[in-house]
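As you look at this complex, bear in mind that one protein chain is not there, while each of the others sits in place.
Presenting subunit A:
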Amino acid sequence: MKRIVSLIVLVGVLMSLLAACGSTPAASPTAAPATAAPATAEATAEATAEATAEATETAEATPAAMTVVEYILATAAGMTPEAAAALGTIKIASQSPLSGDQSALGTGIRNGVELAIEQANTALAGSGVEIAFAPFDDQAQPEVGSANAKNIVSDPDILCTVGHLNSGVALASLPDYSNANLVMISPANTNPKITESGYANAFRVVGRDDLQGPIGARFAQESGVKTVYILHDKTDYGQGVAEFFKLEAEKLGIEVLAFEGTDEKSDFSSILTNIQAANPDMIYFGGLYPQAGPLLRQARDRGIMAQFLGPDGLDSPELAKLAGDALEGTFYTTVAAPVSQFPNAAQYATDYTTKFNGAAPPFSAQAYDSAAFCQAAIVTAAVEANGKPTREQVLAAMKSLPALSGITGTYSFSEKGDPNPATYYIFSTNSDPALWDQNELTSKIESAPPTE
């Protein structure tokens, strides 16, 4: 009898657990892709086209980098009518999570690409070039991304892909793109492996994780730091960033007092005793916010007031929740800045809001630029091929593009596909979790990709 009762209790507990698990995904927000209101969209596109046309005239005087849109227009003007007629359908694909808990960012990427294609089509209206858009949902899962990639390469009209949000997904899909010589431009992947794995077709418009360390060291030097105490969390990410920070800091003449790893998550007293004895100007922490929060709190409680710097693992409102007031004097480096940080993206931000009824999320401006570079490469290749280009020709054109300025910065691509220069941002933190988006930009450092 008792056994039966406890069996029933156990089954009941398991059932409720399952039920609770089942209900979580449904509860998580699925950002509905905003459906465009056609009338307003056209109006905006026309307005933009006019604006761009004007811009083209004024910009000719300055020898500074051409904007991508100007480049596309100028190149398309050189196309023969026969070539334009032979183009047929050309598509640009996007891959990003459109469902699941990362869909807010993923939808932003899709929308950014859509906006870029739409605006370019309007601008190119007379030339006979029209590009179609094929969005894919990678669900932030490597296997889904890879399956989509097989679909994408089997469509001969797709000549360029913009994606992904997650480096893991991009790395799973890259072999398929690479076999088909299909260009992939990533608006968000910061993992060094994207361009370091020997894929000739991988490009990105954002910086690399492995430069966050050196950038942090340069920031430390700029802010007058003489001695630094380096901690890391013994993970690939944390220790990697911390080691690069250390190398650069030593090169810049900053004294490294210690380099310690710890997987302690809660009680940092032993480490803090050593820090107190060493009395550094700055503590660099290579790791993530769940560890950094209590570490900071306990450090400030003990009266350790050194500056605190970390990589983008600290970039989360959770950090503000965990550390609260202890965040004073805390900075983090990141490759992703909100759209408001790009002076040239103001027009984009308004266009985005009109078309999609919401503020442009991070990485969507980069997606817009990625799509623009795609178009530039396609148009260049089309002119050279005097008709519909092959993927190989698009790839070759991509590699030969001059330095062009998009809305997030001026880029040319290194041999490996990294942007040159990439911009890195240093933010100072805000102790109110609700205001995390308004963290103040402390410094902006441009850096060329590593050549080795």
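Here is the rule we go by: a residue touches a chain if its C-beta (ideal position, glycine included) is under 8 Å from a C-beta of that chain, and two chains touch if they have at least 3 such contacts; residues count from 1.
Here is the rule we use: contacts and distances are computed from a predicted model.
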**OP:** Match the chain absent from this complex view to the correct UniProt protein name in "Sarcosine oxidase subunit alpha family protein", "Inner-membrane translocator", "NADH-quinone oxidoreductase subunit F" or "ATP synthase subunit b".
**Re:** "Inner-membrane translocator"
Original post:
Who touches the missing chain here, A:E130, A:D157, A:E264 or A:D281?
Top reply: A:E264
Original post:
Which residue, A:T75, A:S94 or A:Q298, contacts the hidden chain when the whole complex is considered?
Top reply: A:Q298
**OP:** Touching the absent chain in the whole complex: find that residue among A:T80, A:N279 or A:S400.
**Re:** A:N279
Subject >> Missing-partner contacts on subunit A, residue numbers >> reply: 2-3, 6, 9-10, 13, 17, 20-21, 24, 27, 231, 234, 258-267, 269-271, 273-274, 276-277, 279, 289-290, 293-294, 297-298, 301-303, 318, 321-322, 324
